[in-house]
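Sharing a structure, written as structure tokens. Questions coming.
Every protein chain except one is present and positioned as in the full complex.
Here is chain A:
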Amino acid sequence: MIKKYLIPLWLLCMPFALAAQTNSYRLTDFYGGEGTVRLQGKSASVDIPIPLSSVAEVDSALLTLEVVSSQALIRKRSQLYVRFNNATIGQIAFDPDRPSLVSEVTIPNALWRAGFNSLTLAVSQHYAEQCVDGNAPELWSEINVYNSTLKIATSINEKRFTLDALSGFFNPGIGGQRNVHLYTAREVNPLLKQKTLPIVAQALALRNQYQPLIIQHESFDDGYVLPQTEDDFWNEQNIAQYERTAWYLEPEQEQPVHVLVGTVEALSPVLSDEVINDIDGAFLKAQRTPAFVKGKKIIVPASYRLIVSGTTQNEVLEAAKALAVMDDAINPISQVKVLSQSQMQPDALQRNRILNPDNHYAFEDFGVPTTQFRDEGDFNKRVSFRLPADFYVPENASVSLLLDFGYGAGFGPGSVMNVKVNDELVHGLALNNINGQSYRDYQLRIPARFFKGGVNNLDFAVTLRPPLAGVACDDVPGSHLVFQLDNSSVIELPSAGHVAVQPNLAMLSETAYPFARFKSAPVSSIAIPSDDYLNTALTLSAKFAQAAQAPLLNVEIVSGSDISAEGSVLVLGTPDTLSSIEQEEFSTAIKATKRWSYRLQNNLYNQIRNMTDDKSFKEMRIDGNTVQESDLGEQAILTAQAHPVSSDTDTLFIMAAQTPELLQARVEDLVSLSLWGQMAGDFFAWKDALSPSLIMQVSEKYEVGEADDNWLHLRLWLSNNPWYWLIGFIILVFIVSMVIYLLLKRRNEQVQDSW
């Protein structure tokens, strides 16, 4: 009896047990810099932000540091301090006799908090007991952040499951979910597959921000089949309990949250009557399902499930859209019925995420707070913002920065502020007024060509140095140094056209262009030859939304390899399925027979580029190739070229691997953090998640612009075809000159006649 009462309690505990997981991360997973961090000087530090999902609870965390220190450092006065959220959790003494060390530091569970946690590695380094020159070259130590690891065990701490917890489950931090199953009824409605599922996938991926989310589509049967047991087990109570579980789940499923998508009718086999009764419109519900345990054996695991439903397919779509734009934090409830939505045009959603040309924005407008740097050291403030991928400005346009900043008194030599735009140094200023100075609207005019479509970075690198003491063995401490960059600083963007250079996989990876556009949002599609490719398509659709940082309502999944439709299209397939596409015009062809533009068959440039690791991917005119019969092996290929049949200048992408399964595996590699950013050129081949096998630009580039601006259209046409225009112009000049000449000659004759 007691046992019976304990069952529900035990069941409640099950999710924790199920969701508990242990992961090991390299510190480079959290740190954008190089694999080795060198700390120089008497004191130096590096901050590594470690994100943690709000639903994760840390059970244990162990930091392993691999450190090398200079042999010149003296014991006792030279140490590495490990601080976590400003609390010192470890002190590692540098030993000149043992310059290389591996040290383990346990991070107390209580120090962890949801969101970003700051791991600070600070050193104090001395080569003598006194009179240490802070700039002495021997004062250094190195931390190998690639080999240093954080081993962390987490479990889900969510007792209740409400909609606001969604962004805790789908979170870029530790404990966040990296793949998700979307469940539908076995008979999938075409609209559901075409539009709704991609939007649900995108909605969840957007919560994951930059961390990839692998989407898997599953279907459930119309009814459950009770597991085989002894005869008297399936009494009414047990059957009722079994019905409440997510019995359709695969037993091996590890991720806590899965999604049910479909109309109420389609979902009725898996929903309880109360839920079914609640669904009378576009409907979202977060629900916990209990586990079903028999003895010590878990028949059905407990789960969190998100229900995206409605009475009609359109209502389901509405619900998916609501999920895509929803701010979870203001929905601490378990279910929502969507009545209406406005401003849900795809182009508007995409435009809202960028800085629009011909506007000016204060830094605070795009979420950059006032920044203050204190004490001696090198500091950097990166201001990132997104411009439309098809940001196109005249050659001489410029972007103005009106900076508000200031620095306090008592700055010493070497104090400077350098401004970089996309890693190009554009301005430097010595902070050399001993009394400090404050600037308002400090204007920098930067040629707009320094900016590009997609993510742009403004870096304010500030070095703060105290004045020289002028006395040997005496330093002025830098605690009084302060520099402030205000959020009232403004960036003024020039007016710009909407033109992009295609084909360009780098742009696809950074902004999802041409699937995400900013002036308009024509329907774009991911074409799949069969449902075997649906997972791959959904994962890619989710990744595109992450790249665009907005739901792409215009991206659809269509069946078949038909590329006659308008709009940019990504065709997935294997060499066999791709044979139906006419690829004679393309520089490369992926069919049963392949046409490869091998580098040695083409110009020298491509070979040099590969040798020198030049990533500019300049245009390469293809004039040689090899046609061969072979399969693709383990690798996948992604190519891009002008859409051969579309009336607009759309782009056709083809992604292929030897089998649908291989393709799915490769796409999971592709959307990983390490590989996605490496996409470039228009020919991209890879076989793991680390680095591509080959990147090439094999098609001629062309410019794609928005059709409604005739002037811009003309500009593009002329820029792409200057010869036609030039020949016409020269002919016109000859005609005009000929007529002028004849008239001048006639006048000359008339003058001569008068003699």
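Keep this in mind: a residue touches a chain if its C-beta (ideal position, glycine included) is under 8 Å from a C-beta of that chain, and two chains touch if they have at least 3 such contacts; residues count from 1.
Following the convention adopted for this analysis, contacts and distances are computed from a predicted model.
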UniProt protein name for the omitted subunit, picking from "Peptide/nickel transport system permease protein", "CheY-like chemotaxis protein", "Cellulose synthase catalytic subunit [UDP-forming]" or "Aspartate carbamoyltransferase"?
"Cellulose synthase catalytic subunit [UDP-forming]"
Of A:Val426, A:Val455 or A:Val490, the residue in touch with the unshown chain:
A:Val426
Of A:Val102, A:Leu226 or A:Leu714, the residue in touch with the unshown chain
A:Leu714
Touching the unshown chain, chain A contributes residues 394-396, 398, 425-428, 443, 445-447, 449, 711-712, 714-715, 718-719, 722, 725-726, 729-730, 732-734, 736-741, 743-748, 750-751, 753-755
